[in-house]
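Partial complex: the chains shown occupy the same locations as in the complete assembly.
Labels run A, B and C following the written order; every chain starts at residue 1.
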Amino acid sequence: MLSPIILSLKIASIATVFSFVLGIFFGYILNRKNIPGKNIWETILILPMILPPSVTGYLLLIAFGKRGIIGDFLIEHFGIQIVFTWIGAVISACVVSLPLMYQNAKSAFISIDPIYEKAAETLGSSEWKIFRTVTLPLAWPGIISGVILSFARAIGEFGATLMIAGNIPGKTQTMPTAIYFAVESGNTDIANSLVLIMVVFSFSVIFALNTWLKRKNYIGKQG
Amino acid sequence: MNTYFKIKSQLDHFSVDIEYEFESGVLVVQGESGAGKTTLLKFISGLKNPEVGKIAFGEQIVFDHIDKINIPTRHRNIGYVFQNYALFPNMTVAENITYGIKNMIDFKDKAKREKLLSYCESVMNTFHIDHLKKKYPRNISGGEKQRVALSRAIVTRPKLLLLDEPFSALDEKTKKIVYKEFEQFKQNFHIPTILITHSSLECEMFADQKIVLENGKRVN
Amino acid sequence: GCNRTDTGNDANNDISEKPVVEESNEKGVTVNISAAASLSEALTEIQTEYAKENNDTLQFNFAGSGSLQKQIQEGAPCDLFVSASKAHMDALEEAGLIDTESRKDMLGNTLTLIASEEKADVIKGTDSLASAHVESISIGEPETVPAGKYAQQSFESLGITDKIKDKIVLAKDVKQVLEYVETGNVDFGLVYKSDAMLLQTGEIVADMPADSHDPIVYPVALIKDGKQLEAAADFYEFLQTDYAKGVFEKYGFVIL
C-alpha cells in the first residue's frame, strides 16, 4: 500500500513543477506580449480541462506511443519509453494540471499594477530581472493558488494516467488507480484507507502551501 | 551635457506638443494640475513613446521617430521619482533602495560593490530613513515613502534625474534637510535634472531654467 | 486456505518437469501482461505462487479490456493479453497483432441476477423479471460492456425486452451496476458471477440460463511484438495448471 502513495507523490510533485514553470511561462507570454492567435493558444492550453480524461489519455497515447511521432522520436534518439512508465504518468498529470496553473498565473499577472514594473525598468532592470524580482513576487497569491490546484489535480489524476502509464503495481500504480482497483475488486478496507490517506495528505499539503502563501504575501496585509 | 526633447503626441483627449533644450543643471517644470508635467516625464523616460519627436541626452540620442531610434527605458540610465512613489511592495526599504545598483556592471566587482552599498547606507543616513531599512513600504508614512523613492532614484547616479514632486509630502523640517542634501548631491554629481514642483520656493532654490506647461504645450 | 495450497503443490510438480521453466530460472526476465481488471484478484494470487517457482518477474497492467486493446494497438509493451471479451481480442487479431496460434478461450463466466436489500425476496427467479415488482434493472452499456451485451441477449431470448425497456439503467461497467444495487438506487442488476461475489449488501437471486446468451469467454493470447514471448508462454502454460484453475474457480470463473 505504500508504493502507490510514494509514486503518486513523486509523479504529482514533478508534474506540478513542470506545470508551474509552463503555466507561468504561458501566463506571462500570452498576456504580456502580443502573440498572434492568443485565444487559440489559450484554448489549447485549457482543453485538457474540458475533455474527458480518458480522451486526453487516448490522445496522449497516440502521440507518445511507439507509433506516435513524439514517442517514436524519443525512443529512437534517447531510448526513452513513455508508455507504461512513470514518465507517462508525469506527462498526463502535467497536461491535465497545466490549465489550472495557466489560468491562475494569468489572472495574477493581469491584476498587477504596471507602475511597479515600469519603476523597475527605470532602474535598469532587464525584463527577466523585472519578472523575477517584481512581477512574480507580486503575482504570488495567484501563483500559489495555481500550485495548490495543480498539485491537487495531479494527485487525483486517473483517467489519462491509466491510459498512458497503465496500472502496473509498484511501477505506475498511483493512489487513484489503486483506489479504483481496490474498489473494483471489492477491497473496501484498502480503498477506504487509501481515500483517508489522500484526504489527510491533501490537507497537509494545502495547509503547508497556505502557510507559505501567508509568508510570501505582501499585498493583502493590512497597512 | 545638453538635454534635448521634442515631443508630439495625441493621447486620448489630451495632446502634447513640447520642444526644449537645456544645459546641465536643473530644469523646473511648472504648470497647473493636469497640464501634462507627469506625461512629459513618461515620454522622456521612455515609458510612453510619442508619435513624433526626438529625445537626446547629450550626445546620445535615445529616441528619434525619423531614424527609428528608441532606446528602451532600462538603458536610458535615468533616475525617476514617481508622483505616487511606486515603491516595490514586496521589498523592504533597503531592498528598494539597493535594487537599482544591483543592475549596474560595477556590482560584480567586489570592491566596487562594497562602495556602492556603503553609498546607499550614507544616502539612507542623510535622508533619515536608516531606521526604516527593514520595513515594507505599506508600513511607512507618506513622507518616509517619498524619501525612500528619492534615495532609490539617486543611488544609481543616473545620467538624468526625473523628479515628480519629490518633496511634496515632507514636513518643513524634513524638507530643509532633504533640500540641503539634494543641493549637495547636485553639486557633487552634476546630474541634469528635470524637477516638477508646485512650490515657488523650490523653483527659486533649484531652478537653473524653468518652463511652464499649459494643456500639453509650453507657454513661457 | 489449505486446499488451495494443495492444488498449488500439484501445479508445482507439473511445471518443474518442463525444461523451459528451468532455463528461465537461471536468469529472470520481466514479462508484461495486460489483463482485464476483473481478473486482478485471481491473477495476483496466481502470481504469488508462480514467483515461488520462477525467477521471471510478472508485470501486470490491469485495466478495462477496451483500454488494454487501445494500448496494445499503440505499441505499449505487452507479451500476453488476457481479455474479458471476445470482441477486443478479435480487434487485435484483425490488426494482426496477436500470435493467432496461441489464442485460446481460457475462462468462462456466468451472468447472474442480483437484487438490492429491499428487493431481495420480491422475485424468485429470472422468469419473473418482467413483473411489476421490478422497478429498475441495471446492466452494462451493451455497446461497450460485454456483460451488458449478454444481458441484452438474455432479455431478447426471454422475450421481455419490450416489457422492461423503460426500467433499464445503463452503467459504465459492471462495477457500477454493483454500486447501484448496493446503494439501493436500482432494484436489480445483471453482472458476472465473479463480480456478484463481491456484493456487500444485497443478494444473489439466480443465474441467467446459460443458453439465453452467447457464451461468455475470456480469451488469452500472446502478442506478436512481445519481447519475452518464451517467458510469457511459461506463464501462459501455468495459467492452465490445476492450481490456477482452482484459483479462478474460487473467484467465480468457469474453466473452459
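By our rule, contacts are C-beta pairs under 8 Å (C-beta built on N, C-alpha and C of every residue); 3 or more make two chains touch, one makes a residue touch a chain.
Quick caveat: nothing in here was measured; it's all calculated off a predicted structure.
**Student:** What formula, in the shown labels, sums up the chain copies of the full complex?
**Tutor:** Tallying all copies in the file yields the formula A x2, B x2, C x1.
We adopt the following convention: only the chains that are shown with their structure count from here on.
**Student:** Using Cα averages as centroids, what's the distance between chain B and chain C in whole Å?
**Tutor:** Between these chains, centre-to-centre, one finds 78 Å.
**Student:** Provide the C-alpha centroid distance between chain A and chain B, rounded to the nearest whole angstrom.
**Tutor:** 43
**Student:** Could you work out how far the Cα centre of chain A sits from that of chain C, in whole Å?
**Tutor:** The answer is 35 Å.
**Student:** Over in the complex, which chain B residues touch chain A? Could you list them?
**Tutor:** 45-47, 72-80, 82, 84, 86-91, 99-100, 103-104, 136, 138-139, 152-153, 156, 162
**Student:** State the interface residues of chain C toward chain A in the complex, per the touch definition above.
**Tutor:** Where chain C meets chain A, its residues are 32, 34, 37-38, 40-41, 44, 59-63, 67, 70-71, 74-77, 175, 197-198, 200.
**Student:** Can you tell me which positions in chain A touch chain C when the two form their complex?
**Tutor:** 54, 58, 61-62, 65-68, 71, 81, 83-84, 162-163, 166-169, 171-172, 181, 183-186, 188
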